[in-house]
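Here the complex is missing a single protein chain, while all its other protein chains stay put.
To keep things simple, chains are lettered A and B as they appear, and every chain counts its residues starting from 1.
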Amino acid sequence: MPDVTFTVDGKTLTAPAGTLLIDACRKAGIEIPAFCYYPGLSLQAACRMCVVRQEKVPKLQTACTTTVAEGQVFVTESPEIAQARKATIQLLLGNHPLDCPVCDAGGECELQDMTFKYGAGESLYAEAKHHRDEQQWSPAVFYDRPRCILCYRCVRICGEGMDVWALGVQNRGASSVIAPNEDNQLDCEQCGMCIDVCPVGALTSGSYRYKTRPWEMNHVSTVCTHCGDGCKVTLGVRQDNEGSEIVRADNRDKSGINGDFLCAKGRFGFDFVENPERLTKPLVRNAAGRLEPATWDHALRYAAGKLTEIRHAGGGAAIGVIGSNRTTNEENYLLQKFARTVLGTNNIDHVRSTDYAAFARALAGSPGATAGLREIGSAPAILLIGGDPTNEHPLLAWHIRTNVRLNRARLYIANSRPIKLDRQAKATQEIPANGYNDLAAFLAGDSEFSKAVQAEASLVVLFGEEFRGPAVESLIAWGLKRGPNPDSVRFACLGDYANSRGAADMGLLPDRLPGYVPLSSPGAFSEYPNLSTAPGMTLPSMLDAARGGRLGALLVVGANPVLRFGVDPAVLKNSFVVVQDLFLTETAALADVVFPAVSLYEKSGSVTNAFGDVQLVRKAADRAGTKSDFEILVRLAGGMGVDVSTLVPFGKRGTTGDLGQSRGAQTGEADRHSIWLEANGLEPKLSPFDPLATLDEIIRLVPGYALDRVNLVSGNDVRTEPGVAHGFVPAAALTQPDLVTPSHDTLFTSGTVGRYSRGLTELDRHQALEMAETAAD
Amino acid sequence: MPKLVSHPDEVKIVTQRFGQGAAHIDRYIELGGYEAVKKCIAQGPEWIINEMKASNLRGRGGAGFSTGMKWSFVPKQSAKPKYVLVNGDESEPGTCKDHLIFLHDPHAVIEGTIIAGLAIGAKTGFIYLRGEYRYLLEIVEKAVADAYERGFLGRNIFGSENEFEIITQSGAGAYEVGEESALMESLEGKRGVPRIKPPFPAVVGLYGGPTIINNAETIATVPHVITMGAEAYSAVGTPRNGGTRLFGLSGHIARPGVYELPMGYNLKKMIYEVGGGVRGGRQLKAVVPGGSSTPVLLPEEIETLGMDFDQVGKAGSMLGSGGVVVIDDQTCIVEFALRTISFYQHESCGWCIPCREGTDWLKKSLTRFHAGFGAASDIDNMQYLAENMLGRTFCPLGDAAAMPTIAFLKKFRKEFEDHLDGKPCPFAKHVELAVV
Partner (left out) sequence: MSGGNTNTESMSVFSPRLATRFDALVKKYPVKRSALVPMLLYAQDEVGYLSDAVIAEVAARIGISELDVRNVATYYSMLRFKPAGRYNIQVCTNISCMLRGAYDLYERFQEELGIGHKGITKDGVFSLEEVECIGACCWAPAIQVNYDFHDDLTPEHVPGILKDYRGREQADGRPVHA
C-alpha cells in the first residue's frame, strides 16, 4: 500500500494507506486507549474506548476500525473525547466490583489505569452489582465473571491465536459471560494466553492468584528452560526465607522472539525450582553405601581428589563427561574445556535430541542458509517435515499459525501422522514412518506436493530428529540446489530443550570442539593445553565402557542418562560417578558425589535455541545451598590443583566487566558500583565464577559465535550460525543412530525436570481426564 | 386472528389485498399479482432501480433510507453471489404491520423479493421471520412452495432466462437481529451481533457477497410501485417521502389497528379521527410516534405534525417503524419509561460497553426509582447516562434505548420528581415489575 499523509492532533503522520488509525497513532507515540483492540487479532469495536474525532464525520469514530487515508484530520484528545471515555469507564464500573485491593490484577489493571487517567473517580451507581460465583475451569485458569469487561481478547487469543477455540461468549446483554468448552471446565492446551491478555482480573492463574501484589515482585526477563524454542519469559520474583521465590511467569516483555506468546510450560512450569525434593546440600556416598549430606567443602575436596586420582591412574581415557541440554553456553563451553584440558579427555557427550553435528556439516560453506525463529513469522512459505510443533515446539507452531493467518504464508507439511498444524497447511503429504530418509528424493520428484514446494521462490525448511546423519545431508543438499540466493532456502533443525543446540554448538561432542571444529585441526583452540586430537567416546560408548569396567569416573552435569538409556544400576557400580543436578534423579541416585545445582532460572549466561538464536538468561531466583554448574566446575578444577585463570579468563584477562546484567533481581547496587569503577578508570574485578568472562572467550574462539555482545546483554536475541560461515569442511560426524534420543515431550512434560513441576503434572492429569471424558462421550 | 380495520382516509396500496384470501396464489394472481415482476423482467435492472429511486420509497424498517439508492450501491460485477435479504424480524414494540403482510399478502413479499433480485442481479433471496411468527412462516413457506410450482421461482422464472431461489428462515427470539448486519450473522448461524461497518452489506454482506436488506413492508411495496408507476406512487406522499405507510395505532386508542395512510398524514388527525381518539374519552398525555425507540411527543407537539421521515425528525423524534403508541393521562410515565428500557436491557446483545452496561444501569435505576426509592440525583444521573450512550454504541440499539429515555426525563421531569421522597406513584397499580 502506498503511504498516505494525515494529521493527528496537529501532527503530520505518514503510514501506508489502510493502516488502522490506532496502529498508526501508537507507532507515532500517540496513545489511544483500548480494551478490546489487540494487535493481530480480529477487530471488535466493542469497548468504545478508542473513540476519536474525525474531521467532517458527525459521530466519534473508533480508531481501531478507522483506516487512514490521504488528507484525513483526527483529534484523539479533547474534552469531548475524554468525556466519552470517562463515561464508558463509569458504565463499566457500574457492574465491575471494586475489589482492587484483593484482585490479582490490582496495580497492573488496564481498567484501573484508565479510571485513573480519565478521572472516573466519582461513583454514580447506587444499584446492586450483578454477582456470579467465581469458577475454576482448570488447574491453571479461574474466571471471575463480575470482573470481566467482555473485551473478548481471551476468546480471540484462544481461537484465532491458538487455534484451540475453547472459549466462547454465551447469553447476551448484561448476562453475557465468557464460557469454556466443557461443562465449566476447559479442555484446551492450557497455555494461559487468555489470562495473559485479560486487561483486568477476570481470568486469573491457578499458580499465581492471591500470592502477592504485582508491585511486590521484581520482574526478571530470562529464557524458558522447557523447549528448544527459547521463549523469553518474565519471572516475577519475591524475597522469601530460602532466598527468592519465583511466583509467576508471563510474557510481559513482548520484545522477545515469542512476542505475545508463552505456552503452559513456560507459564506454569517454573515451579519445579520450589519442589520440596530439591537438593540443597551436597551428598556423598558413605562407607555404608548410602548418600548422606556433606558440606560443599568436603564434597568438592572428595570429588576433586578422586577425579585427580583416577586421571593419574588411567589417564583421561578412563573418565567420561556427560553434559546438559539445559545448562548455559558458558557452562557447556566450560565443561568441555574442563574435560579436555583438566580431565584430559575427549570422552564428552550429551543426550542428543537431534543431529546438530550433521546439520552443521551439511551446511558448511553455505552461510545465510539457516532460519532464525523470528523469520518463521514472516517467511512466505514453510515446509515442515516430521515432528509436531504444537506439542513439541509451541512457539514455532504459534509463529506458523500467525504467519498463515495474518500474512497468508503457505505451509507445506510432510509427516507420517496427522498433526494439528495440518489445519493451517496449504498441502499435506503423508509419508511412511520410515520414509524420511527418502524424502529428499521425493521432494525432487514431480508429485503435486513436490511441485508446489519447488515452485516457492523463498522457502523455510523445518525438520527434526527424524533426520540423522546422511538423511540430514541429502535433505539440505536438495534444498541448497534451489539456487545461490540465500533467500531461496533456509533451514532449521529442531532440538528439544533450552540449550540442546548450545550443547552441540559448545562442543559437548567427542569428535568436535566448540563450533563443530574438528579435533584434528583445532585452529584457535590450539591454545588449549594438553588437547588431544583423538576423538573420545560417545555417550553410549561410555556406558559400554562402564559396563566393561573400563570407565573409572563419570561426571554428569544436568542429565539423566540412566533413565534415558535405561541403564542397569549395576553398570555404574565400578565407576566413580559425580552428578550435578537439581534433584536426586535416577542417575544422581547412583552417584558417589551429588552436587546440588541451580536451575536455568537461578543463573546467568546465554543459551542458543534450536534456530541458533542466542539469548541472555538472567538470574531470577536464589536457592540457599545450591551453586551454579559453572561455579561447581571452577571449584572442582581448583580442587584438582588447576590454575583456574587458565580455565576462566577472569580478572585482568577479562575483556569486559559484568555490568550487573547477569545479576537479575539483584541489580542496582552492583550496577552502580561497577559503573562508578569504570567511570574512574578502574577495571571492575570479575570473579572466576562470572560466566560472562567465558562468554568473552566463546566470542573470541568459537566460529560462528562472534556475537554482538552489547545487543545480547541488552536482552535481544542474536543470530549465530556455527560451523556454517567460515568455510571449513568438517570431517564426517559420528553417526550411530542411537546417538539421537528425542524426548517427544508433550505440552505438559519436560523431561526429568518436568516431573518435579506440580503445575505441569496437574495440567497433565486434568487434560488426561478431559480426554477420557471426551472419549467416553 | 388479528382484526383488520379501515378508515376512509386510508389509501390502500400495500394493504389492498388484505382480507381477500391473497395468501392463496390463484387469488393473488386474480388480484393482479405477479404482473409487476413480469414487467420488471421485460424492462431490466436499470429501469427497476430508476423507478425505485423516482418513487421516493424510503426504508420502512425505520431508518428511512432511499430504497432505490440502496439498491444502486450494489456492484454490478461481483465474484461472490449477491443476495436479497428480507427483514421480517419485526420486533420493535408498537409494530405489527409485517405480521399482517405475511398473513394476508405473502406473495407480495415474494414478488418484491424477486424484483429486488432482478434489480441487483441476485439469484437468491432470503425471507427471515422472527421465531415467534411460526404460523406466518408456515404461510410464507406455503406461498414460496406454490410460487416454485408455478415456475415463478427456480430456473427460468416466468419463462425468462432468469433464475431466482427463495429460502425462508426462522429466527429464535432476538430484537437485535433486526439490525441488518446482525440479521446476516443470525442467518449465517451465529450470535446476532452486528458487524463492523464498513464494509457495508451492499459490498460485503451475507456469506461475503453483496447483499441488500430491506424491511418486509418495503419489499411488499415494491410490486405496487412497479404497477402504479413511480410517479403515481410518489405523488401519494409528501416531497421525498413517497407513498403510504402502514401505521400501527396501539395503546390507549379507541380503534387500534394497522392503517395505511399517505406519508405526511397529520398525527393528531391520525389519533383522533382515524383511531377514534383516546380510549374511554380520556386525555392524551403523550404519544410515541414510531415504535418504542422513538422519543415521546407531547400533545402540543403533534398539532401540525405530518407523519413523514423529515417532519417527525424535525420535531425531535423519528418516524421509525410507524408504530404509534398512544398514552393517556392515567399512565405513569416512569413506569412506561421503565418498561421501555427493560426491553432494551433484555435485548441488548451485550457486545459493546455503553449499550450493555447503560441499558442495565438504566433499568436498575428506573426499577428502584419507580418503586419509590429514588433520589433527586437519580434523575440527572439517568439523563447523564443516556446522553453518554447516545452516538457512542456499536449499533443503533444503544441510541434506541437512550433517545426515548432522554425524552421521558426531559419532558416529564416533574412526574419523575413526584416519585421522590417516598411519595407513592400517583398512578401505581404495579409496584414492581417481574424481571423478564
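Going forward, a contact is a pair of C-beta atoms (placed from the backbone, for glycine too) under 8 Å apart; a residue touches a chain by one contact, two chains touch by 3 or more.
These figures come from a predicted structure and were not determined experimentally.
Within the full complex, the chain left out of the display is in contact with A, B. The chain not shown here is touched by just one of B:K76, B:R155 or B:K190, and that residue is B:K190. Contact with the omitted chain, checked across B:H99, B:R392 or B:H419, is made by B:H99. Across the entire complex, the residue among B:I13, B:I49, B:V258 or B:L366 in touch with the chain not shown is B:V258. The missing chain lies against subunit B, touching residues 2-3, 81, 90-96, 98-99, 124, 130-135, 167, 169-175, 186-192, 207, 248-252, 256-258, 288, 292, 323, 325-328, 331, 336, 339-340, 343, 346-347, 349, 429-430, 433-436. The chain not shown here touches subunit A at positions 164-172, 179-181, 187-188, 774, 777.
Everything that follows uses one rule, which is that only the chains that are shown with their structure count from here on.
The centroid of the Cα atoms in subunit A and the matching centroid in subunit B are 57 Å apart.
Those residues of subunit A that touch subunit B in the shared complex are 35, 43-49, 51, 59-60, 65, 83-84, 87-88, 90-92, 94-95, 124-128, 130, 149-150, 169, 171-176. For subunit B in complex with subunit A, the touching residues are 174, 176, 191, 196, 345-354, 356-361, 364-365, 368, 375, 377-378, 381, 384-385, 388-389, 391-394.
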